[in-house]
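Selected chains only, in their assembly positions.
Chain nomenclature is as follows: A and B, assigned in order of appearance, with residue numbering initiated at 1 for each chain independently.
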Amino acid sequence: MNEIRSKIGLGIAAVTVLAVTVAPGYAQEAAAPAAAVAVDKTAATAANVDYVFNTLLFLMTGFLVMWMAAGFAMLEAGLVRTKNVAMQCTKNIALYSVAGMMFWLVGYNMMYPGDDWIVADTIGKFLPVTMPDPGSDVANGYSTGSDWFFQMVFCATTASIVSGTLAERIKLWPFLIFVVVLTGLIYPIQGSWEWGAGWLDDMGFSDFAGSTLVHSTGGWAALAGALLLGARAGKYGPDGAVNPMPGSSMPLATLGTFILWLGWFGFNGGSQLALGSLENASAVSKIFVNTNMAAAAGVIVAMVMTQVIYGKVDLTMALNGALAGLVSITAEPLAPAIWQSVIIGGIGGVIVVFTVPLLDKLRVDDVVGAIPVHLFAGIWGTLIVAWTNGDANVIVQATGVAAIGAFVFVSSFVVWAFLKFTIGLRPTLEEETDGLDKAEIGIEAYPEFGQGSQRI
Amino acid sequence: MKLLTAIIKPFKLEEVRTALTDLGLEGMTVTEVKGYGRQKGHTEIYRGAEYAVSFLPKIKIEVVVPAAQADKALEVVQTAARTGQIGDGKIFISPIERTVRVRTGESDEAAL
C-alpha cells in the first residue's frame, strides 16, 4: 500500500471549478500584505498553481545552486597544485555537508526569524528547522522545504568561497570548525539584516541575490583568514618577488567555471522568489539574460585585457572574469537593460585583471582569486545597483557594504585568531612542502606512479 | 662503486625492491620509462587509422652499490624481475667514480 509507481492507479479524481491564488511580483513588490488565505489545498490543483510554481522555482534553481558546490570543487582542484588536490576535494564536499547541517540546526531560523528576534532586527532566533507536514504547508506562497533548500545552498556557497582563498596551507579540521561558525552564525546573522527583514532592509538596502550577503561575506571571511594564515611557503620572495604557483589542471578549472556559470542562473533566477505569474516568469527570464551577459562581458574583457597587457590571454583570468561578471550582476540582475549588464559585468572583468596582481603586491595570498572575484566585484555590484534600480541609493548601498563587511571581517578575524592560537591553523612547513594530501588525507590525488606499477 | 640499472616490468617493482632490501641495499631510484626491444609494441586502430604503439611501459631502477656487491645485486634483481616472458627487461652495470651524500657530505661507499 505504498508507492505504486506509474501506470497504476494514478488517476484523475475530480473536475472542479477553479479558485486560484494570486501573488503580485514578489521581489519587486514585497511590501504586499501577506494575506494568508485558507484554500482547500488538496482538493483543487489549480487553486495552488502559484504555490506549485514558486516551489518548483526554488527546487529547480536550488539544485542548480547546489551544483555550484561541485563547481567550486573542480575550480579549486584545478587551481591548486597536484599535491593538494585531494585535500581540496575533501574540503569542498565536507563544507557543503557542514553548511547543510548548520543551516538546519541554527542558520535558517536565525536568518529568517519572522517577528522572533533575539535582538530586534539584528540577531534572529535560535531554533532548528522542522518541516511542516506537506499537506498543511500553507503559510507562505511556497513550500517551506523548498525555501530552506534554496537558502541553504546559498549558505554553502559562502563557505565555498573561503575554501579557495586559503587552499594549500590550512589544516582540514580548523577550516571545518570555521565553516561551522560561518554557516551557523556569521552568515545568517548578517543575512537577517537584509533578507530576514532586519535593519538594513528597513534602511532600503538592496541586494537582490547576494553580491554582498553571499559573495562579499565569503570574501571578507576569506580575507580575514588569509591575513592570519599568511601566504604559502615560497609564494613571496624576500626581495618583493612573487612566485606564481600554477594550478594542476586547466580543464578542471574550466569545468568548474562552467558549472558555476550554469549554477548562477539558479542563484540569480531563483532569487526572484516567485515564478507563478506573467510578471514573475518574465522577471526570471530577464534575470537569466542579464546574468549571462554580465558573465560573457567579464570573460571578454579579461581576455582582451590580458592579451593587451601581457601579450597572451590568461585562461585563469578569463575564468575569474566570468565569475567576477556574475558576482557583479548578482546584486541587481533584474533592473538593468542588457547593455547595462554588459557594462556591469565587464567592469567585473576589469576588477579581476587589476586586483589579482594587486593582492600579490600586498602579499595577500589568494590561491584561486576569490577575493577579487567575490569580495571586490561583490562590492562593485552592490554599489552600482543605484544606477539601474531607482529605489536604491548609493549611500545606503555603501552603508550596507560597510556594515556587513565590518561585521563579517571582524567576527571572522576573531574566530580565525581563536583557532590559530588554540589548535593552530597551519600544518608544519614539511607537511606543506610535501602537500596536504599526504599530510592530512593520506591519499594523493593521482596516486599512481608508473603506469601499472601498482601490484599487477 | 657500480651503478646497476634495471629495466623491468612495472608490476615487478615491489618484488625487486624487497629483494634488494633483503640484500642490505637501502637506496634506489626509480623512473617511469617506456621501452622497446624484442617485445615490439603493437598496432592499434584509433578512429579507423592504424598506428604503432612502439613503446611499452617499463620501470627503470637505478641503484648504486659497492663494487663488491654488484654481482650479488645483479643476481637478485634478475631473479626477482623474471617472469620468463618476453619483455622481462635488461640489467646494465656501469662504473661510478664518486658518490656523495648531500645531507652529510659523506663520500663513496659511506654515502650509499
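Just so it is clear, a contact is a pair of C-beta atoms (placed from the backbone, for glycine too) under 8 Å apart; a residue touches a chain by one contact, two chains touch by 3 or more.
These figures come from a predicted structure and were not determined experimentally.
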{"item": "Overall composition (this structure file), stated as a label formula", "value": "A x3, B x3"}
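What we mean here is this: only the chains that are shown with their structure count from here on.
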{"item": "Distance from chain B to chain A - Cα centre to Cα centre, in angstrom", "value": "52"}
